[in-house]
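One protein chain omitted, others in place.
Then we have chain A:
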Amino acid sequence: MTEKKLPLRASLAASVSRTAAALSRATGRGDGSVIGGKIGMMIDPDLLAHLAEGRRIALVSGTNGKTTTTRFTAAAVGVLGDVATNSFGANMPTGHTSALARAGATPYAVLEVDEHYLAQVLKATHPLVVALLNLSRDQLDRAKEVAMMAQLWRDALAAHPDVHVVGNADDPMVVYAAAAHAATAGTGGVTWFSAGQRWREDAHVCPACGAHIERDETDEDAWRCANGDLTRPAPQWTVDENAVVDPDGIRHEVKLQLPGKVNVGNAATALAVAHHFGVSPADAAPKLGEVASVAGRYAQVDRDGRNIRLLLAKNPASWLEAFDMAEQQPTLLSINARDPDGFDTSWLFDVDFAPLHGRQVLITGDRAFDLAVRLQVNDVPFTHVKTFEEAVAAVPPGRLEVIANYTAFQDIRAELDRVV
């Protein structure tokens, strides 16, 4: 695809969009990943569809892990050629428009999609593959209930029988969303992966019929609806320690710089998606090891003899994963409840902070007092600090793990001079 082939209006819109994004960056108003798309779409409402035309596209959606999985998938598909991607986490249609306009003509695109926008972006971009990672509670004061999101996904897929789904067999909500698609006669179909699911509190009840989801004592990944209308499908892609096992049973060691079992799962998803583009997992796996941080997440910064590592945790499921990643070292927790975080901090009681026992724990952020009560009830001793500086001063030289929710994370990133 070249931009000469774009309709005149779309071509103008793409050009204005790039200019606006560049201006936004130059004036320090932002990274340009939203404003450019907004302005472009005002000139050509179908700009995203026009920019998507002729590219082979993968979409990545889910409550957690989509930014990292998008980054891994872009790296894996990159084996074949240039990939456009929204690497700044701007995951709504304006962000997709900006990303494609900014990249110019590329044969491939890998786009992270906010779960609420999946139907819209499927329609505009006609992707080859859509990866569905998981659905769990997030931003309760405005998000849709989890089962309703699964239904929206299911309806969206019904309108696109030709898209191939790469879905998480461990999450009943994802399986419900993709089950009908797996059964339809389109050229689409589903590839299942298993990456484990630590958080299960949103999957007690079958989204299809309301019966209980039964778990197996002997096989902790197995699950089935008590009525039998939804059962865990057999996964083709699985994870074994630090290896991804492909559908032929071949192990591919992934030497990731990113910590945690959850990221090996994200790697498996990326390899499965790239495989559908024709990339062999043996070629793609080494590319994943080159990813050092994702929009500042997992970044390590040295300051005053402390090695500070940043972990983002936005909702109960991602807090459990962050505890798994963090080492037994002094840990700073920071909680805000500003607009991008959601205003409701109730979810703090959905997280069990017991894994922090035995570590030096510091807390900060706009809503540190909510966290203080939570930790007291959890019998986890802590110290409240007013600033990030104070936290750094309060711990001995060595590793400081920082776990923060969205705007708290951005605040600390800004303190550390925009770690990339």
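In the analysis below, contacts are C-beta pairs under 8 Å (C-beta built on N, C-alpha and C of every residue); 3 or more make two chains touch, one makes a residue touch a chain; residues count from 1.
Here, contacts and distances are computed from a predicted model.
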Hidden chain of the complex, named as in its UniProt record, picked from "Decarboxylase", "Lipid II isoglutaminyl synthase (glutamine-hydrolyzing) subunit GatD", "Exodeoxyribonuclease 7 large subunit" or "Multisubunit sodium/proton antiporter, MrpE subunit": "Lipid II isoglutaminyl synthase (glutamine-hydrolyzing) subunit GatD"
Absent-chain contact - pick from A:180, A:205 or A:416: A:205
Candidate in contact with the missing chain, chosen from A:373, A:393 or A:414: A:373
Contact partner of the left-out chain, one of A:84, A:99, A:133 or A:147: A:147
Residue ranges of chain A at the interface with the undisplayed chain: 137, 140-142, 145, 147-148, 201, 204-205, 210, 212, 343-350, 369-370, 372-374, 376-378
